[in-house]
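Dropping a structure here in structure tokens format, bear with me for questions.
Here the complex is missing one protein chain, while the rest keep their positions.
Letters are used for the chains, namely A and B, taken in the order the chains are written, and counting of residues starts over at 1 for each.
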Amino acid sequence: MGAAAETFAEAAVIEHRSGFRRRWYRTPSFVAGASILGTIILLALLAPVVSWHDPVQQDLLHILQGPSWTHPLGTDELGRDEWARLLYGARTDLRVAFLAVLFPFVIGTAIGLVAGYFGGWVDTVANWFVNVVVAFPFYVLIIALVFALGSGTRNIYIAITIVGWVSYTRIVRGEVLVAKRREYVLAAQAGGLSNARIMGRHLLPNVITQAIVFAMSDIVLDILAIVTLGYLGLGVQPPTADWGKMIADGQTYLTTHWELSTIPGIAVVITALGLSLLADGLADLLRPE
Amino acid sequence: MTELLLEVRDLRVDFRLPNGVLHAVDGASFELRAGEALGIVGESGAGKTMALRALVGLLPRAATLAGGEIVFEGVDLAAAGPETLRAVRGRSISMIFQEPMTALNPVMRVGEQIAEGPLVRLGYSRRRAHERALELMRMVGIPDPEERAEAYAHELSGGMRQRVMIAIALSMEPKLILCDEPTTALDVTIQDQILKLLASLRERLQVSVVFVSHDLAVIAQTCRRVAVMYAGQVVETGSVEEVFREPRHPYTLGLLRSVPDVDDLREVLATIPGSPPDLASPPSGCRFHPRCAFAQDDCIKGEFPLRPLDGERATACIHHELAAADVRREPVIAGA
Partner (left out) sequence: MASAPQLEVRGLSMHFAVRRGIVRRLQGQPKAMLRAVDGVDLELAKGEALGLVGESGCGKSTLGRCIVGLYTPTAGEIRYEAETLPTKRDRATRRRIQMVFQDPYSSLNPRMTVRQTLSELLRAHDMVPKAQIDARCRELLDLVGLGTRSLDAYPRQFSGGQRQRVSIARALALEPDVLVADEPVSALDVSVQATVLNLLEELQQKLGLTLLLIAHNLAVVRHVCDRVAVMYLGRIVEAAPTNELYTNARHPYTQGLLRAVPKLVPGRASAAAAVVGDPPSPIRLPSGCHFHPRCPIAQAPLCVTEDPALVAGSGLTQHVAACHFAWTAKPATHIPEVAR
């Protein structure tokens, strides 16, 4: 018969359980994460409206100034407006990070799904590739690839995709190995449904939750990777605003104008925090029961 | 008549849900004499497991003892502090659970687990505790105890693990053993072995047993008295012989009629219409009335505690003669 908790799952009227739509506002981590992230995204989108300086416009007569009416966060070492650079940097970094997660997510999930479902040599081959990539530390491999391919956003996508698909494959494959033994999958097979249909309609929606949650934290990792690449001069090219480059550039002035590095640093932390909270909240909400 | 070992009066257990309170046990009363076997039967959600766990304070975190008395050997355990409960638990009252795999420690050898009680709580020496463990293993019918004592739980079969659990329960020489569906997860032939083992141990050691199960036939075979639970309350008590032959509550009758029995003479299984009530907001009056074939107007309002009938019997139904008449017309159990 089941554990005590299941006993009450039976006795209590089952309609008490609500779907995603009714529960999201009651999950604090989701609300907090969504709020933080939403604010950042909003500011980034409204950058041209909320800031009034061109982020790449240099003004060598007014370098390293403190906060003022015209420059709310001051200027950097080339006279560029910090506030504008922060917002445009958000645009750049968020866009790149989001896209950089999308490709590995799609590719990795697909491979994991197929490998887990069919097993056999398909699985063996996929696992072999996974093991090869996993043998290298994440950041080292990315940096090496970007170094080899040359800097620039397109190569960042390529490098992150080559390295990043692995995590999704492992997660999804693991979930599929368990889910494919569930009776509703067996019922679908007994019902003569095609493998494609079973994988897409019966397995995918039930295994993708973990991958989505991981994707949130993966965005954080990718932002850090992009920031690191920017810091090393390998990432987004100047004069485009990028938090990593801002941190690197401000390093020289750490003792006198510490805010040049610290402010973009804080921006990274807050974004990462928002994403983590969102991931937590999603993990809670996406469970079907 | 032997004196009462355990007397439970109006037990209440509340379960905290994210959106309200569930009255898992809502006024259950039953009693047990020394050396007796009492069965508590009910379906899932009836509250029988919660009632059992409440006896020794082993409720899950979301559940609280909300009222009632649990008088064991003259002491009210419901009002007792945690030290009293801990002293009683495992010593005078021990418990056997349904899933031996989760109730046994997976990284400790079974012999050690059986010896643990005497070693730690009775102050036995290591050697004496080990001998006691072997003795207990022999008592519960585990072959080659010296060898088996070195095994880990996962190396044993389900039946063996259950025997180990029984040995642990007996190791402190308890007066009362609480059994929470101990054979539900076992195969029929193994269940048979374990039930017969429990019966012989009970006779030999004169220990009392409260046996919770959803299986009426198991209760019929193991216990002398029975309490039937529905929606958090005890609705009927009495000797198994009387209650099963002539139930005096429509729920008991419905349950008996719906059980497929190997000995059975019936062609079609009867069913109880509807489904068990939501314990967060149970129906007014008698909890069973929405599903009852004999419900009358006076069943819809009021409280229906257990009322004693003649002898040991008690029922919560005020129209119990209707159920009795129905079963006389069409018996569930044939023969005298």
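In this text, a residue touches a chain if its C-beta (ideal position, glycine included) is under 8 Å from a C-beta of that chain, and two chains touch if they have at least 3 such contacts.
The structure presented is a predicted model; accordingly, all values stated were derived computationally and were not measured.
When the full complex is examined, the chain removed from view is found to touch A, B.
Checked against the hidden chain, the listed residues B:Thr64, B:Ser92 or B:Gln221 yield one contact partner: B:Gln221. From the options B:Pro18, B:Pro260 or B:Gly311, the residue with contact to the unseen chain in the full assembly is B:Pro260. Take chain A: the residues that touch the chain left off the picture are 10, 14-15, 17, 19, 182-184, 186-194, 197, 201-202, 205-206, 288-289. Interface residues of chain B with the unshown chain, by the touch rule above, are 43-44, 157, 159-160, 187-193, 195-197, 199-200, 214-218, 220-221, 240-241, 244-245, 254-256, 258-272, 275, 332-335.
Everything below uses one rule, namely that only the chains that are shown with their structure count from here on.
For this pair, chain A with chain B, the centres built from the Cα atoms lie 52 Å apart.
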